[in-house]
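To start, I am sharing the structure in question, which I have written as structure tokens.
For this view, one protein chain was removed and the others were kept in their places.
When the chains are written out, they are named A, B and C in that same order, and each has its own residue count from 1.
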Amino acid sequence: MTLPSYMPTIVDAIYFIAAVLFIWGLKRMSSPRTARRGIVWAGGGMAAAIIVTFFLPGIHNLGWMIGAIVVGVVISWIVGRRVPMTAMPQMVALFNGMGGGAAAAIGAVELIRFNVALKLVTTTLPVQPQAQATAAGHLGATELTLAFVGVLIGAVSFTGSLIAFAKLQGWMDRRFVFPLQRWVNLAIFIAAVVCGALALAAGIEGHAFAWGLLIAFFALALVFGIAMTLPIGGADMPVVISMYNAFTGLAVAFEGFVLQNEAMIIAGMVVGAAGTLLTQLMAKAMNRSLGNVLFGNFGAGGGAAQQEIAGALKPIDANDAAVMMAYAERVAIVPGYGMAVAQAQHKIWEFAKLLIERGVKVKFAIHPVAGRMPGHMNVLLAEAGVPYDLIEDMDDINPEFPNIDVALVIGANDVVNPVARTDKNSPIYGMPILDVAKAKNVIVIKRGRGKGFAGIENALFYADNTRMLYGDGQAAAGELVTGLKTLDA
Amino acid sequence: MTLPSYMPTIVDAIYFIAAVLFIWGLKRMSSPRTARRGIVWAGGGMAAAIIVTFFLPGIHNLGWMIGAIVVGVVISWIVGRRVPMTAMPQMVALFNGMGGGAAAAIGAVELIRFNVALKLVTTTLPVQPQAQATAAGHLGATELTLAFVGVLIGAVSFTGSLIAFAKLQGWMDRRFVFPLQRWVNLAIFIAAVVCGALALAAGIEGHAFAWGLLIAFFALALVFGIAMTLPIGGADMPVVISMYNAFTGLAVAFEGFVLQNEAMIIAGMVVGAAGTLLTQLMAKAMNRSLGNVLFGNFGAGGGAAQQEIAGALKPIDANDAAVMMAYAERVAIVPGYGMAVAQAQHKIWEFAKLLIERGVKVKFAIHPVAGRMPGHMNVLLAEAGVPYDLIEDMDDINPEFPNIDVALVIGANDVVNPVARTDKNSPIYGMPILDVAKAKNVIVIKRGRGKGFAGIENALFYADNTRMLYGDGQAAAGELVTGLKTLDA
Amino acid sequence: MITGFLALYIFMLAAFTGYEIISRVPVILHTPLMSGSNFVHGIVLVGAMVALGHARTSIEIAIGVVAVLLAAGNVAGGYVVTERMLEMFKTSKSEKSANK
Partner (left out) sequence: MITGFLALYIFMLAAFTGYEIISRVPVILHTPLMSGSNFVHGIVLVGAMVALGHARTSIEIAIGVVAVLLAAGNVAGGYVVTERMLEMFKTSKSEKSANK
């Protein structure tokens, strides 16, 4: 296939437009009103960029290429469409890891080609001048360095994200901790850097890398990603995923430099910076520092050292609970991960609407990390049609709890656990919580004695003013609705 | 002077740091808390960039260069230091015009050099190969086009800003309007573009430009800047200056491209975009569109068509005014350009503090375009030490005026003129105003029957509940203070 | 040819842009935005295609295919997931106005 000579210019122009659309799209994505359009625009730019790449001069292996694209796109598309909303965080982790792996693989191809070309040059110079020109020729010291750095962070993002995926998916229930772990991890990291630096130094001097060093570098980078992520608890995974997202962005930018592709440089760098900031914002929302997330061994089990909780669980039946709320003046509904699991948001909103009709003042109290991803509850309540002005942030509603007659907790646990305030030995000590315990009465909907994400007991459930309404979230909410309706009938 | 070979790299590095500091500095300048540091950082970057430029290889004419820098810096510095705060807007115009002129001059030098080099090449080729290499060699079609565009907008910014300066300085009292003016201006613009395009086409084909065309292009561009600015009224000057500021930024970016200087490209482009947006925001604050500002012939006199105002001016003396406010519950102070002229902000604040001590609730009501630059009043009141929480924006205070016992207007006129609401023929019709007329009583401090910026009568002054306190702003405020003190004694 | 300083300028400006985009985003949009930027770095597919397109030895082709496969997964999955999440916000908006 011979292409017209102006083709590369057209390709460059499309890449440029794609880069603009990415930035534009991301900007729109930062407000709920314009977000949907944003992703569509960015998607258009992406599709155009991918299509024109086929028309770059000197592109071979088209069969392999199309096959790999079709397989990758179809599988991801189906998985992404089918997966339940509750599994979104691990999906993001998975796809992000794939991007990191791709960036690392690109770097690997370039480094191997550099090596092969140099070997060919020194041993059999006149045989393959073309290979030498395309590869070894254009990798200067800067390009080589960035290729190595890109491979390192891309590989870490790859295996790290896969571990994060496995943990959130529930495939690896336990955190994997052993003594001196940090030192072992540090050793792996240093070994990877040393191997890489030695190979790099050879490359900059114009020699081929030793294959052994190169392979060791790849392997150690992959292992480090695993080792670094294993000890981090599942509750911290969204922050970690966001960090790996930034990593992938940087790796893409660096490999884009190696390939002299501006669109990759810009898109990668934008994501790198955006992801870095987003990581910090997320850590802040969970009241943690990034260092604490990565090395803090949060949620380290430690049940042994925890204080004992006195008191008993006092059940209540749905009708009594409905009556209690029907005659209350103010009710606060506190949803948590259990509401997401039970998909109870529609029933709860139906119940809340009935209360509002009776003149009860109803608010939804949302903890920033309720559920399994930041903003999880907002997404679900939005889906059910709850208007924004009934939804209150933690900071706004906390001072109001003493005036609230009934706090209805549905499937929340850790985010209302007063232990975070009182018990220094608790793994969630220091996390800001919703002050539900201060409400006059508390009703808790959950299925049984199941623990929350952090795996600890909750003193709230044993408090004098708390009653337990056992059952699946959706079923219990349905019973509450029925209870209210019989009251009116 | 022989310079070490790594010098250009160091220069590039410093340019890079300067560009980062500019962006960083501008970002900090967008919040009052961090603004001061911002300009200092940007200034440091600028100083470093200027100094290292001397160390670029092949820089000649050092004597001229240092001389011109010293003269330019010293004069501007002294003028900038000495000038009163009220004259700030015209100073910004002046310095901005200088930047535009510089950008145009750079473009002119490059274009002339291109011409000379080409002539040398075609006529006496072997004589001056060096001149050819430095100039004609590197100006491709893109560079030439941007050089021309840069000269055009730089020149327009230059003469346009000088006219704006002259108007604000009071050197050109009248707007200069004649029939068919827009068409004449359009003709000048088209003539400039045609001359430039013809010369450019020759240059792209590899011929030298005709000197006549080139000179006509320069001259017409300069004339267009004047012609475009002459019909615009002084009240719109801040918007126009902001627009020329953006022009200069773009011109700098384009000439930076011609010179292959990244710092100029980036700084210029950032200012270009920032200035464009700022222009729009300013026009919006004055309730005008940019097109209306440029072509609307605002403030076109038009006194003839205006409605007559019935009523008489009713004077009050300072003691009575002081007593009135001393026994009021709520007082709103409405400052305008006259307070700036009289430098009365300190006295007014002293008076306000005395009122507050007596238990009167005092607010300052600020119109966004009171004075002669956006934020003018805020700057002055801040200087006097008025705390921010006493200062209210137009939108916040307007609904409160009916509850206000005394509105004290000091040196404001157009921004409180109810004619803007009522008289469609008035040049300020449609401008949002402060609803002072709705206050229970109004006291107006001004020197006499002087008109405001728009040059029209003010119906407020003739209203039944308005009393005039004649005198210079500072003196009148002083009398009010004395009046209050004697009351207490 | 993008050389050292030019690359630095582009890195710097792009980083600034990314930073600005994210600052002042409400917590509620953190996950969709993470997912959206995850999609954007799917542009790595273009790079993977170039790497595979120029691959000659079979080891290069093998790694290149892996790169394209992974990158394609990143692009498609990132888009679908982001779109699904944002769709829900849209629903909320229209329902909200209907409810008010």
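Methods note: a residue touches a chain if its C-beta (ideal position, glycine included) is under 8 Å from a C-beta of that chain, and two chains touch if they have at least 3 such contacts.
On a predicted model such as this, the values are computed, not experimentally measured, just so you know.
Within the whole complex, touches from the chain that is not shown fall on A, B, C. For the chain missing from the display, the contacting residue among B:Ile17, B:Ala105, B:Ala187 or B:Val341 is B:Ala105, taking the whole complex into account. Contact with the undisplayed chain is limited, among B:Leu56, B:Ile190 or B:Leu313, to B:Leu56.
Across the entire complex, the residue among B:Pro374, B:Pro427 or B:Gly483 in touch with the chain not shown is B:Pro374.
Looking at B:Pro4, B:Gly43 or B:Gly206, the residue that reaches the missing chain in the full complex is B:Gly43. Although one chain is hidden here, its contacts on chain C can still be listed: residues 1-2, 6, 9-10, 13-14, 16-17, 20-21.
Panel shows chain B; residues 15, 18, 22-23, 25-27, 29-33, 35-36, 38-40, 42-43, 46, 49-50, 53-54, 56, 58-62, 64-65, 67-77, 79-81, 83, 85, 88-89, 91-92, 94-96, 98-99, 101-103, 105-106, 108-110, 112-113, 116, 131, 134, 142, 158, 238, 241-242, 245, 248-249, 252-253, 255-257, 259-278, 281-282, 285, 368, 373-376, 378-379, 381-383, 385-388 of it touch the chain omitted from the view.
Annotation for chain A: contacts to the undisplayed chain at residues 12-13, 16, 19-20, 23, 262, 266.
The rule is simple: only the chains that are shown with their structure count from here on.
Because contacts link the chains only in sequence, without closing, their graph is best described as a line. Chain centre most remote from that of chain C: B (centre = mean of CA atoms). Think of the whole protein's Cα atoms as having one middle point; the chain whose own Cα middle lies nearest to it is C. Chain centres here are Cα averages; for chain A and chain C they lie 14 Å apart.
Taking the mean of the C-alpha atoms as each chain's centre, chain B and chain C sit 41 Å apart. Shown for chain B are the residues in touch with two or more other chains, of which there are none.
Residue positions 16 of chain C are each in touch with at least two other chains.
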